[in-house]
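A protein chain is absent from this complex, but the other protein chains hold their places.
And now, chain A:
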């Protein structure tokens, strides 16, 4: 596949992620911050997001597994996850966190467990999509091309 085709494929893929709500405008903001002095900014921030989130999801699983659930702690973890996902534009993860926090307030363990499942699902989907995106970018660069900059009208 030649560079032009790969670039078009990347553009189409990125566009679909926005259309399907996986990513929002904040992700574009991150791309704007990438430049010659900070060439891997997006990958670095997203990698940090992956590490942070997996730890938080583990902590959440443990916290909800306790005989007496500490909802304050659960809420604090979800709050962090909401903050990080919002910072990188992972819209569906963020929305799942918002729903989760409502049930923390109600101290509803069953509902919280369901929410945790939902958040995990959204997170792994987002991770998958973003890793595919980065792979496409790497292929373009490896073939000697440059990664096209997305411009979107919202």
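Points worth noting:
Just so we're on the same page, a residue touches a chain if its C-beta (ideal position, glycine included) is under 8 Å from a C-beta of that chain, and two chains touch if they have at least 3 such contacts; residues count from 1.
Note that in this section contacts and distances are computed from a predicted model.
The chain absent from the displayed complex carries the UniProt protein name "Ethylene receptor 1", chosen from "Vacuolar protein sorting-associated protein 33A", "Ethylene receptor 1", "Tax1-binding protein 3" or "Cyclin-Q". Within the full complex, the residue among A:87, A:118 or A:139 touching the omitted chain is A:87. Within the whole complex, the absent chain has one touching residue among A:22, A:49, A:103 or A:123, and that is A:49. For the chain missing from the display, the contacting residue among A:33, A:62 or A:143 is A:33, taking the whole complex into account. Looking at chain A, the residues touching the absent chain are 25-26, 29-30, 32-33, 35, 38, 41, 44-45, 48-49, 52, 72, 75-76, 79-80, 82-84, 86-89.
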